[in-house]
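Heads up: the structure comes next, in C-alpha cells.
Every protein chain of the complex appears in place save one, which is left out.
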Amino acid sequence: MENLKLAIIYYSSTGTNYNLSREAETAAKNLGVENIRFRRFEETVPENVIKQNEDWYEHYKATKDIETATVNDLNWADAIIFSFPTRYGDAPSQVKSLIDSTGGLWQNGKLVNKVVSGMTSAGNPHGGQEGTLLSLYKTMMHWGAIVAAPGYADPIIFEVGGNPYGFSVVGGTDLTGKHKQAISFQVKRTLEIAEKINK
Amino acid sequence: MENLKLAIIYYSSTGTNYNLSREAETAAKNLGVENIRFRRFEETVPENVIKQNEDWYEHYKATKDIETATVNDLNWADAIIFSFPTRYGDAPSQVKSLIDSTGGLWQNGKLVNKVVSGMTSAGNPHGGQEGTLLSLYKTMMHWGAIVAAPGYADPIIFEVGGNPYGFSVVGGTDLTGKHKQAISFQVKRTLEIAEKINK
Amino acid sequence: MENLKLAIIYYSSTGTNYNLSREAETAAKNLGVENIRFRRFEETVPENVIKQNEDWYEHYKATKDIETATVNDLNWADAIIFSFPTRYGDAPSQVKSLIDSTGGLWQNGKLVNKVVSGMTSAGNPHGGQEGTLLSLYKTMMHWGAIVAAPGYADPIIFEVGGNPYGFSVVGGTDLTGKHKQAISFQVKRTLEIAEKINK
Partner (left out) sequence: MENLKLAIIYYSSTGTNYNLSREAETAAKNLGVENIRFRRFEETVPENVIKQNEDWYEHYKATKDIETATVNDLNWADAIIFSFPTRYGDAPSQVKSLIDSTGGLWQNGKLVNKVVSGMTSAGNPHGGQEGTLLSLYKTMMHWGAIVAAPGYADPIIFEVGGNPYGFSVVGGTDLTGKHKQAISFQVKRTLEIAEKINK
C-alpha cells in the first residue's frame, strides 16, 4: 500500500469537508501511504461574495495556502478520495469546474481504472447526501474509473447509520470516534481496491 | 379538493410504510378528500417464506384484508401517494410487479398528468431513502406523471431533517408529531398540485 | 398562456444547445407567449482557454451579446426551460455556478412551484443524455420546483426515439422537422402545466 499514489481532493466553504478530508488523510497515513496529495478544489466564487459570509471567509483565508487540485493530480493518482458538500443533490460548481476540464485526460483514457470514493455533507440529515454521491459516481463511470463505495462491507457502516455510497454528515458536525472509524474504513477499502487494481 | 380521487398505495413487510400510509390517509381526510382508495401492493412472496419472519407474518396476517392495488386504481386516481421501503436503494419487487403491468395504461396515455408523491423507509438512517424515491420519480417521468416532491416548500421539512424527495424514516420508527406534520404537508402539497392540474 | 413568464436558459459551447433553445423560443412565441427571457449561462472559462477550440471561440463571440442569466431571471419566471450539454452525465460547471448561487431564493421559498423542463446533448447517442436530465430534476426537487418532463405524453416522443426526460440529441445534430416538433411539444407541455400551476 505504501507505493500507492492517493489524491484527496475536497471542497469546503465552512470546514466540514475539510475536516472529513483531513481525517481521510490521517487514515491513509496510518495505513502507511506515503504518496498523498492533499488538495482543494479551486474556489471560483469572487472574494467579495465570500466575504459576505463570515464563516466562509474565515475558512477561505485559513485554507488559502492549500494547493489547488489540477488535472495533473487526477492523472497522477492511483486512488482519489473526493469530499464536498451537496448543492441541491449534486456537486458544487467548484468541483464541476475541475471535472469539466478533464477532457484531454478522458480522451486519452488516462482516467480509466482510477479508483475513486466520495464523502459529502448537507445542511439536513437527508438533504442530498445520497444523491450527491450517486451523481459523482455516475460521472466516474464516464471516466472508466472504478467506484469504491463502502457499501455495508464493515459493521461500522451500520453503526454510523450508512451511507453505503460514502461517508456523509450534516454540515458542521463534530466528528465522533465512530465517524472517524467509518472514514478510516472507507479509505482502507479504497486503497485495498486500488492496490489490487494496480498490481 | 373534495372531488379529487386519491390513491394511497403502500407496501409494508413489518408495518412502517403501512403506518406512513395510514397517516397520509388521515391527513387527506382532514383536508376533506372523500374519494380515497387505500391499497396495498400485492404480496408476491410465498406465505411459507413470510412465516420465517415473525414480524413480517404478523403484519401480513393483520393486513391481509386490505384491498390490493390494481392498474384500475392507478387509472382511476388523480393523485397517487406511494409508500414502500427501500430494497438496496430501489423499490421492492412487489411494487415493481404492479408498475410493470401498466403497459396498457401507459401506451394509451392514461398515466399522463397523474400527480404522484412518494414516502419510504430504510433500515439505516442513510440507507437508500433518497435513492429509492429518485428511482420512483424516474419511473413516473416515463409515465408522464407529475412529481409532487415536497422539496423544502414548508419549514416542517427542515424540522424533520429533510428529505426533499419525500418523507422518509428508519424502519420501525414511531411517528412523532413532527413526522405527522411532514406527512400531512406532503399530502396537502400533492393534493394542491393535483387540484391545479385537474382544473 | 400569453401572460406566462418563460425563461429559456442555455449553455452551449459550439451551438447545439443554443439551437435547441432558439427552437424552444420559436415554439413559445408560436403559442403566444409574450414574456420570454432568452438567456445564456455565463461562461466561466477564461477566454484564452476558449480560444484553443476554434468552434467554441466562434460560438462564444457570436453569442456574447446574449444576456446572461441571473437569479432574478429564475425568480421572475413562471416556467423555465434549461438546455445544456452533458459533462460526464451531469450539468456543466457554468450551469452549476448559477444554480449554486440560488441559496437566497431557495431559503425564501421563491423557487417553489417553478415549472421546469430540460433539454440536453452529448457527444455520443448514449452519452449521458438521460443521466444529465435526471440530475437536473433531482436539483429541481430540492427547489420545490415542478418537473415538466415530456414522458411519452405525445406520439412525437416515440417518433424521435425518446427521451422521456427531455429532448436530447448528439452534439452537432442539425434539427429535423421531427426534432422541432418534439421540442415544440415539450415547450407546450411545460407551458400548459405552468398555466395550471399559476392559476
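Read from first to last, the chains carry the letters A, B and C; within each, the first residue is number 1.
Going forward, a contact is a pair of C-beta atoms (placed from the backbone, for glycine too) under 8 Å apart; a residue touches a chain by one contact, two chains touch by 3 or more.
Quick caveat, the model's predicted, so the values are computed rather than measured.
Student: Of the chains that are displayed, which are in contact with the missing one across the whole complex?
Tutor: A, B, C
Student: For a quick check of understanding: of C:Leu6, C:Ala77, C:Leu134 or C:Ile193, which residue touches the chain that isn't displayed?
Tutor: Checking each option in C:Leu6, C:Ala77, C:Leu134 or C:Ile193, the one touching the absent chain turns out to be C:Leu134.
Student: Based on the whole complex, identify which of A:Tyr11, A:Phe38, A:Tyr88 or A:Tyr165 touches the chain you can't see.
Tutor: Of the listed residues, the one touching the omitted chain is A:Tyr165.
Student: Which positions on chain B touch the chain that was left off?
Tutor: 44, 87-94, 96-97, 99-100, 106, 128, 131, 135, 138-139, 141-143
Student: What does the interface between chain C and the hidden chain look like in terms of residue numbers?
Tutor: Residues in contact with the chain left out: 89, 122, 124-131, 134, 157-158, 161-165, 168, 170.
Student: Given the full complex, what residues of chain A touch the hidden partner chain?
Tutor: 106, 109, 112-113, 134, 137-138, 141-153, 164-165, 193, 196-197, 199
Operating definition for what follows: only the chains that are shown with their structure count from here on.
Student: Drawing the touching chains as a network, do you get a line, a ring, a star, a complete graph or other?
Tutor: Topology of touching chains reads as complete, every chain touching all others.
Student: Centre to centre, by mean C-alpha position, how many angstrom separate chain A and chain C?
Tutor: Using C-alpha averages as centres, the distance is 29 Å.
Student: Between chain B and chain C, what is the separation of their C-alpha centroids in Å?
Tutor: Here chain B and chain C have centroids separated by 30 Å.
Student: For chain A, which residues are shared contacts with two or more other chains?
Tutor: 89, 128, 131
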